[in-house]
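Missing here is one protein chain; the remaining ones are kept as they sit in the complex.
Per-chain residue numbering starts at 1, and chain names A and B are given in the order in which the chains are listed.
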Amino acid sequence: MSLLSLNQMKTSIGQYHVLHDVTFEVPQGGVFVLLGRNGAGKTTTLRSIMGLWKPSPGSVTFKGEDIAGQHASDIARKGIAFVPENMGVFGGLTVEENLVLATAKGKFDTTRLKRIYELFPALEQFWTKQSWSLSGGQKQMLSVARAIIEPRELILIDEPTKGLAPSIIDAMAEAFAEIGQSTTILLVEQNFNFAKRLGRGMAVIDDGRIAHTGSMADFAADTALQERLLSLSA
Amino acid sequence: MNQLSQTLGETLGRIGGVNLLPVAVGLIAFVLIGAPSSWVTLTVAGLSMGMMIFLMASGLSLIFGLMDVMNFGHSAFVSFGAFVSASALAYMSGWLGADSIFLNILALFLAFAAALAFGLVAGWFFEVVIIKPVYHDHLRQILITMGALIVSEQIILAVWGGAPVSVPRPAFLEGSWLLGDVTIEIYRAFAFALGLAVYIALYFVLKRTRIGLLIRAGVENREMVEALGFKINRLFVGVFMVGSALAALGGAMWAGYETLITPALGGEMMIVVFIVVIIGGLGSVEGTLLGAIMVGLMANYIGFLAPKLALASNMILMMAILLWRPSGLKPAVK
Partner (left out) sequence: MTQDTTKGALFIKATVLTLGALLLFAPFLFQDTRSLEVAARICIFVVLVASYDLLIGYTGIVSFAHTMFFGFGAYGAAIALKKMGPGWDAVLVGTLAGLAVSIVVAIAVGLLSLRVKAIFFAMITLAAASVALVLASQLSDLTGGEDGITYKAPQIFKTATKLMVDENGKVARLFGVKLNGKLAAYYFVFASCLALFVLCLRMVGSPLGTVLKAIRENEARAEAIGYRVVAYRTFVFVIAAIAASLAGTIYAVWLKYTGPDTALSFTIMIDILLMVVIGGMGTMYGAVIGATLLVIAQYYLRDLMGAASEALHGWPLLPELFAPDRWLLWLGIIFILLVYFFPKGIAGTISAMGARS
């Protein structure tokens, strides 16, 4: 059984219908990539899963339970973490405070913390700095670290490579590959090379509908399909 | 040498920056006033006034920061706090005049507790009944909270009447200390100390506790706090209640400071409170303290130097600061 399945999810923001019919399944484990052009509805899909927009009608089934329409905080408590496009780091809080806030009980699990230090050494270095002073890449690391400080089942990550330097992108890719071994990641990405490296399963969204779903290996091989679904000229 | 001036600048920035503004104002006033004893008296008066205004304004600022909700009826809590504690004090006037300092303090404490309790309950009612239906709709929020302010003022008029109400003070806060040729009213020193204590408590809660962490995070990014698994609406009700209670406490202290209060008090304080939160930067407790101290000092200095300008001075101060820093002196990081 898949970990997360979306069935005919529709979302309206104000008077605009952004998602018309989003249906796909995210299997347990590994990185699942959601691709699509600008404005196709990728971010809205993630936010609807997280409960930050209310989808209606349609269902969002997580571990066999329909979570559509539940409050974001309840969805988070079920084991879904969110790494938003703007990273959502609390600038007035230190790195430590940002991470403490993401723990369930206000205490760190030392093995998890050690793992985070290994993945992102910069965070240990700037532990007591206010996070507005971090670089973009470091903020992204903090945002991802916040998502894995507690055991989660599913992490929603929105365009983590946007505006980052290539060296940091590589570090991110390694981190995601490692995290993906124990946790499922639903990754929204514009950078196709990055997505290709990580993704096992994938889906393409276009104009608020799922246009294609399958394995990343097949999709990467089919340049015509890529051209049709992702190129800007289409 | 160059390095020295750089470190000096950095140190200055670390210890002060805009925090040094009240000091600068104080220094300029010292030169203009000339007489050191008057200057000390005015400065103490300004600081204690600033602390009371801080109590009234801090809640408003946090409430706005956390939920983007502007409560135009906030000053109703100030008025109610003043009148509730005035009534409580009048009821316990025997204890106030008693020779025992213990009874004095107990009476004062009970009166303040009555104001705080009223603020908590009224704040809960306000948030749940009046404001909750109009989250995210500024226009209706302004109108509805303004309507609530009108109703509250009318209720005060109906209950306490329109005539000025005199507020008894406990015996131990009457009179003043004489240090050389400097007079310091005891009540002012007390108001300053109590305000400072509340500020330190607030600061501790915000910086050292998990609730405080959540509030600071929520002020910056409400949605992300929810995505981390917290229900911010519940937190907000709590902040609203505490903010309202602090306003009521500020009103209660103000009543003792003025010793004669009228229902117009709320409206007068509302303007000052607005100016303070705008100057300080909405959402920031430190900024509110800074704004309140500035307004308190300016009101006293200018009241002494150029009485005719006293009331317009706040407005001029606000305009000047807005031109310099459009989002206030110390806005919460967004």
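Simple rule for what comes next: a residue touches a chain if its C-beta (ideal position, glycine included) is under 8 Å from a C-beta of that chain, and two chains touch if they have at least 3 such contacts.
Since this is a predicted model, take the numbers as computed values, not measurements.
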What are the shown chains in contact with the chain that isn't displayed? B
Missing-chain contact, candidates B:Val151, B:Leu179 or B:Ile200, resolves to B:Val151
Would you indicate which residue among B:Gly17, B:Pro36, B:Pro133 or B:Gly175 is in contact with the undisplayed chain? B:Pro133
Touch list for subunit B against the chain that is not drawn: 64, 70, 72, 130, 133-134, 138-140, 142-144, 146-148, 150-151, 154-155, 157-159, 162, 267, 270-271, 274-275, 278, 308, 311-312, 314-315, 318-319, 322-323, 326-327
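Note that only the chains that are shown with their structure count from here on.
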Residue set of subunit A touching subunit B in the complex reads 50-52, 71-73, 76-77, 81-82, 84, 88, 90-93, 97-98, 100-102, 104, 106, 130, 132, 146
Interface with subunit A, subunit B side, in the complex: residues 210, 213-214, 216-217, 219-221, 223-232, 332-334
